[in-house]
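A protein chain is absent from this complex, but the other protein chains hold their places.
Going in written order, the chains are labelled A, B and C, and every chain counts its residues from 1.
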Amino acid sequence: MVTPLKNPDTLDIGGLERLIEHLLEGGIHGLFILGSTGEAQSLDYALRYELIEKTCSQVAGRIPVLVGISDTAVSESLRMAEKAAKSGAEAVVCAPPYYYLHTQKELIEYYQYLSGRSPLPLFLYNIPLFTKNPIEPETVKRIGNDENVIGLKDSSGNPAYFQKVVDLMSDQPAFSLLVGPEEVLMQSLLTGGHGGVHGGANLFPDLYVDLYEAAVEKDYGKMVSLHKRVLQICSGIYTVGESELGYLQGIKTVLSLMGICSSRMSMPFQELPKEQIEVIRERLKKLDVQNFNLE
Amino acid sequence: MVTPLKNPDTLDIGGLERLIEHLLEGGIHGLFILGSTGEAQSLDYALRYELIEKTCSQVAGRIPVLVGISDTAVSESLRMAEKAAKSGAEAVVCAPPYYYLHTQKELIEYYQYLSGRSPLPLFLYNIPLFTKNPIEPETVKRIGNDENVIGLKDSSGNPAYFQKVVDLMSDQPAFSLLVGPEEVLMQSLLTGGHGGVHGGANLFPDLYVDLYEAAVEKDYGKMVSLHKRVLQICSGIYTVGESELGYLQGIKTVLSLMGICSSRMSMPFQELPKEQIEVIRERLKKLDVQNFNLE
Amino acid sequence: MVTPLKNPDTLDIGGLERLIEHLLEGGIHGLFILGSTGEAQSLDYALRYELIEKTCSQVAGRIPVLVGISDTAVSESLRMAEKAAKSGAEAVVCAPPYYYLHTQKELIEYYQYLSGRSPLPLFLYNIPLFTKNPIEPETVKRIGNDENVIGLKDSSGNPAYFQKVVDLMSDQPAFSLLVGPEEVLMQSLLTGGHGGVHGGANLFPDLYVDLYEAAVEKDYGKMVSLHKRVLQICSGIYTVGESELGYLQGIKTVLSLMGICSSRMSMPFQELPKEQIEVIRERLKKLDVQNFNLE
Partner (left out) sequence: MVTPLKNPDTLDIGGLERLIEHLLEGGIHGLFILGSTGEAQSLDYALRYELIEKTCSQVAGRIPVLVGISDTAVSESLRMAEKAAKSGAEAVVCAPPYYYLHTQKELIEYYQYLSGRSPLPLFLYNIPLFTKNPIEPETVKRIGNDENVIGLKDSSGNPAYFQKVVDLMSDQPAFSLLVGPEEVLMQSLLTGGHGGVHGGANLFPDLYVDLYEAAVEKDYGKMVSLHKRVLQICSGIYTVGESELGYLQGIKTVLSLMGICSSRMSMPFQELPKEQIEVIRERLKKLDVQNFNLE
């Protein structure tokens, strides 16, 4: 879930409520806050804590809430895990520390320390583009033996990596294997993955839910057609902004055009300029997205 | 300055006091805390705040204290800058945010926002190995126009980068250009740099001070001979640990052998195993380092 | 196709003939020689020329032969294209020059020069892992306008890249879009790709042909099941060798166990040691590959 912001340091509370209801109406099975798409690292800690509380309270148990607790200091991650537990979240999600470079041995040490102290079950979060520290498949296997570690969110976008993890974890079918980039959702569902956590689901949650359900029903023809829809919509919206987080500028712009929440970004990201907002508005029209009213 | 730790979450106060006095006796001209060598990102915020306070109080104005405030959330950086100002520090030092990837335009935006609100003058901190976001020379020039931005610490280890910055800033001789890696200290002093901020200075501060003063006196022969000494000592001590922060494991080990402070590291870094400590002890003997008593 | 070698500088002629017949029996639709899996860059030029001639003569027009002409010197690429044309090949395949770094503008210049002089139609070959020079999607589009440029082999393994190219080339349906890594074959066939060129097809050509035909028939269930088979076989065989070309050591080892050709590699690659050959033999047994006799 994106983090709706009134300004870089203030939550857009109304937007947050509307966004959560929009997602629940779309039928999503769980909510992941404070991930990379949630701009977690750029947010004031107080705001992160407020977001955990408000989200859990708005969701009110209707679906599980997963809370990102990635940090460079493990004690701060644990503090956030405590907050998540008290607020009623279901699990926490943690990427490797992302300032220094670490050996796999250090990552094992890190996650064992964390999972031994976390009041909530833990998802690993592999996102080497941002952390510089990939969690190697053998490391996932090793840490996954800990019963408080219940899954992996893989945002590497690397099908060979994901496949190795699927193979290694095949003797632990309850270990949940989710992917991040929507380009690889269909393939991962076809080859052993259990689901996805996608930025685009902020906009069109039902599309991703339908794709997941087509996989459950082995309706391959439907999967392919929904997958193409995913790619069209995303390639239309994610490629306009020139920031390295252009995809997120695109998502927040559309959410704003949909009247759901503000398009403000955290520092130092900027909102799209007017001309680029118009480009997105035009592309949405061509994509024939009719399940919402553009403002 | 390294951060002496009793355990991953507790300062080694006695060690901190001894280390600061050791450095002052060595004649250093300033003290930089909470940089990469200070393990800042791995430390609990409360501990970072305590370190700022204790260091400033121990130094008691004898030399300027510079405080690292690098963070992924600009509001947290500003909070640390406030703490540094109240504690009596002279300046703050800030690397680019290090989770997301950023355009140079975003870095300019970021630093202008920060310098406009920082209660203390600001040093830029270029360390792309850890931040993934280099501060390009033209960006240094652009941000350097702000009068609250007073210098750059370049830890890239890239002589071509540093030279470009020297050229671009040649019309602002008061802008302080410091380097991180000790391998490039001599060359930078010879070609327009103003000084260095080095991990090895925790161990042998007088060596680095002497090299700096040889540069001021244009005693090139002495510079070369001190430079060789720097390289010998460092290559002996920095290459034992197998962690990606092996150099820091080496420094903390020697500090412990010198009886100055504990060799504990922050999570998830580990102390060197016994055999490697012995390797370092042997190397120190061969290096004929006699200005301290190994325990 | 791998290049069967008696020793690093001599073709294994008998092996070459048996391999070609094995592939034709497997029903492949075309043959690509002198690609990365063919060790082209490590081979003496005289041997490359001999391979072109012998392959075309053995195939004798039963299927099209595509010849890799990648080189750092464009005149050498053209010389190989001439040889391919005289020998009866159908097309040539060329990666960007791979020593220097090049701008996209230079790549456009390069390919326009090449396609204007090549006696055979040209496939682009995107393999940035080895060339360091990716052919950006917009560059494919631009060069693809030349009528002598008839397709792209994408070995990036990057689904987002491939999807962008599919989108950009959607107005030129005759432009052939093939992928290299077998992990992405199924997904590419589902989303606009036209086929694959795979190392594993040296071993089990019918498996890949069946997967392709299942795609043509939109038999998605069969595709998924064959895709899993592809992944199992490959992950079993490709991960034994410790060389950076371990997958190729694995393929050549199995070909040798199958009695098809020698497992010798070009300099400086080495054959697998005995213990690793045994590992591969065991894995093949577990994989229940019964369509050939292990020696």
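Keep in mind that, in the parts below, contacts are C-beta pairs under 8 Å (C-beta built on N, C-alpha and C of every residue); 3 or more make two chains touch, one makes a residue touch a chain.
It should be emphasised that the depicted structure is a prediction, and the values quoted were computed from it without experimental measurement.
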Report task. Mind giving the shown chains that are in contact with the missing chain? Result -> B, C
Report summary line: Touching the hidden chain, out of C:54, C:132 or C:281, is C:132
Report summary line: Contacts from chain C to the absent chain lie at residues 8-9, 36, 41-45, 72-76, 97-103, 106-107, 109-110, 113, 129-132, 242-245, 266-270
Query - Where the missing chain touches chain B, by residue - result: 157-160, 163-164, 167, 181, 183-184, 186-187, 190-191, 218, 220-221, 223-224, 227-228, 231, 235
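The rule we apply is simple: only the chains that are shown with their structure count from here on.
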Query raised in the report: Taking each chain's centre as the average of its Cα atoms, which is closest to the average over all protein Cα atoms shown?
Result: A
Query raised in the report: Counting shared numbers against all numbers at the contact of chain A and chain B, is it over half, same, or under half, different?
Result: same
Query raised in the report: Approximately how many whole Å separate the CA-defined centres of chain B and chain C?
Result: 50
